[in-house]
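The structure that follows is given in the form of structure tokens.
Removed from the display is one protein chain of the complex; every other protein chain stays in position.
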Amino acid sequence: MIEVKDISKHYGRKVVLDGVDLQFPIGKITSLIGSNGAGKSTLLSIVSRLLAQDGGVVMVDGKNVTDYKNKVLAQRLSILKQSNHVRLKLTVRELVSFGRFPYSQDKLTDEDNEKVDRAIHFLDLEDIKDAYIDELSGGQKQRAYMAMVVAQDTDYVLLDEPLNNLDMKHSVQTMKTLRRLADEWKKTIIIVLHDINFASHYSDYIVALKDGKVKYCDTTDNIINEKVLEDVFDIKISVTEFNSKKVCNYFM
Amino acid sequence: MKGIKKNFLITVLLLLAAVTLYLFYNMGSNWEFALRLRGVKVAAIIVVSCCVAYSSVAFQTLTNNRILTPSIMGFESVYLLIQTLIVFMYGDLTFQVLSGWGNFLLSVLGMIGFAFLLYILIYKKGKDNLYLLLLVGIILGTLFNSLSSFMQLLIDPSDYFIVQGKMFATFNKINRDLLWPSAGVLVILLVVGFRTTKYLDVLALGRDQAINLGLNYNRAVQLFLVIIAILVSVSTALVGPITFLGLLVTNLTYELFKTHRHDVIIAACCLVTAVTLLSGQFVMERLFHLSIPVSAIINLVGGLYFMFLLLRVRKL
Partner (left out) sequence: MRTLILTLVLLVCAVVSLFVGVADISMALISISRIPRTVALILAGVGMSISGVIMQQMTQNKFVAPTTAGTLEAAKMGLLIFLIFIPTAGAALKMLFAFLFTFIASLIFLAIVRKIRYRNVVFVPLVGLMFGGIIGSISTFFAVRMNIVQDTNAWMMGDFSGILQGRYELIYLSLPAIIITYLYANKFTVVGMGEDFSRNLGLNYRAIMNIGLFCVSLTVSAVVITAGAIPFLGLIVPNVVSLLFGDNLKKTLPLVALSGAIFLLLCDIVGRIVIYPYEVPIGVTVSIIGAIIFLILIIRKR
């Protein structure tokens, strides 16, 4: 399990995170929501050790992340950020193979190759596995990077706004993939989302951040509630039920 | 992969051809002497080529671009400052006061010391911004250049030629005693360097991905910065500055070898660099009998090629 204890972070005098305490349930999708500047991405970066916190600890399976060897942690936890704009002559399969780097570095075993192929299959990339990534469309590239994370085969998968720059079809596709990862592969997924309806539809738990603090942390059903959402986002939001899923309308 | 192997083979053959041509073209009567003289130059060119190739490719991967070269970080300015200072102090006695060895060691230590100071300054301050490191290096370099030019104004014009000789890399007066120790350092570094190319492969994916894949990012970057500093220092102290050689050869290599694997790219780049230098040296020395140092030509060609690259590419 990932536990976050009393995390704080500030840039200069500006406080971005202020005493955040959280536990992320295993095998579930937890969405981080909140307005711009609420600290969602910062929190995700700290949990995934891309950014150092100013106070507090992050525990993975009961052990402080700073006590892990980098390699071992990379076998437990993976992070996918936006802005993956490398211009390398790298095929999709080669990119996905990097997911096995924490295990075998550049000498892939049969097991590694099998996991790579499985990840490629899982994200339906077989047709383009030999294409260079700099020739792919945005949606394909996103899928290739997701496949790399899948090949990394970590218990915890963290994603920072994976739906940015994706059209509706690809957004839905991405979320469905994540859902399958959680349900079929028992992965624990933490994801920063902007679109409240995607959070409502696909996640099990929602953490709402506001001004660097955890405002709410509960099951999706309890968070998707007019009063709570209004408190988080400071706008009127109406929640209606549609096919037994809650839909938020904030065009009011 | 097949195309890469073919290109690799072609480059090896080209190198062999270039070496043969350079060694045996128009040898004259005293062939033993000529051969020994040319052999030293070829060896020096190969040493310098490997230094430049590894340091440039690694540097571009660390900084995530194809248009920078490590020498802009201030190394060459330090070298030039040291050389100018020596001539400024001792004038035409320079060669008597300081042996080739003394000067070589002083220059190498000066450059490596500068690089380490720079790294410590930036990393101790808790700023792991590589671009910042480079900018500070360049600014210090500009400062050193001003100091050098000031001293150069005061130097007697006849002594100035000693400094000017140091401003451009040349293979014509290689000190043989320095060549073998340099080659030794190079071999050790290349052994370390080639065992770690897989980390370069990962670093090329960017900082976040490198960390995600379990690399100790800062440690890895520092390791490569140290290797780069030593390689650039050795090569510069051995023959002098060739600022834009790295730029020219890395881009040529990436054009010819479309792969992300650094072991392939760096090995290929060593070959490409050696071919470039040898043919440049051959053309200048034998065909045109020009007195212009080969580095001036390479900088000219490299510079023009760089402009072409900058203007051709749609997005950097």
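In this document, chain identifiers A and B correspond to the written order of the chains, with residue numbering beginning at 1 in each.
One rule holds in what follows: contacts are C-beta pairs under 8 Å (C-beta built on N, C-alpha and C of every residue); 3 or more make two chains touch, one makes a residue touch a chain.
Just so it is clear, the structure is predicted and the values come from calculations on it, not from any experiment.
The missing chain, though absent from the view, touches B when the full complex is examined. Checked against the full complex, the candidates B:19, B:62, B:140 or B:284 give a single residue touching the omitted chain, namely B:140.
Looking at B:160, B:194 or B:282, the residue that reaches the missing chain in the full complex is B:160.
Annotation: of B:30, B:99 or B:149, B:149 touches the absent chain (contact as defined above).
Panel shows chain B; residues 65, 67-69, 72, 121, 125, 127, 129, 131-132, 134-136, 138-140, 142-143, 146-147, 149-150, 152-153, 157, 160, 164, 167-168, 243-244, 292-293, 296-297, 299-300, 302-304, 306-307, 310-311, 313-316 of it touch the chain omitted from the view.
Everything that follows uses one rule, which is that only the chains that are shown with their structure count from here on.
Residues 64, 198, 201-202, 204-209, 211-216, 254, 258-260 of chain B touch chain A in their complex.
Within the complex formed with chain B, the chain A residues making contact are 48-50, 70-75, 78-81, 83-84, 86, 88-90, 94, 98-99, 101-102, 105-106, 152.
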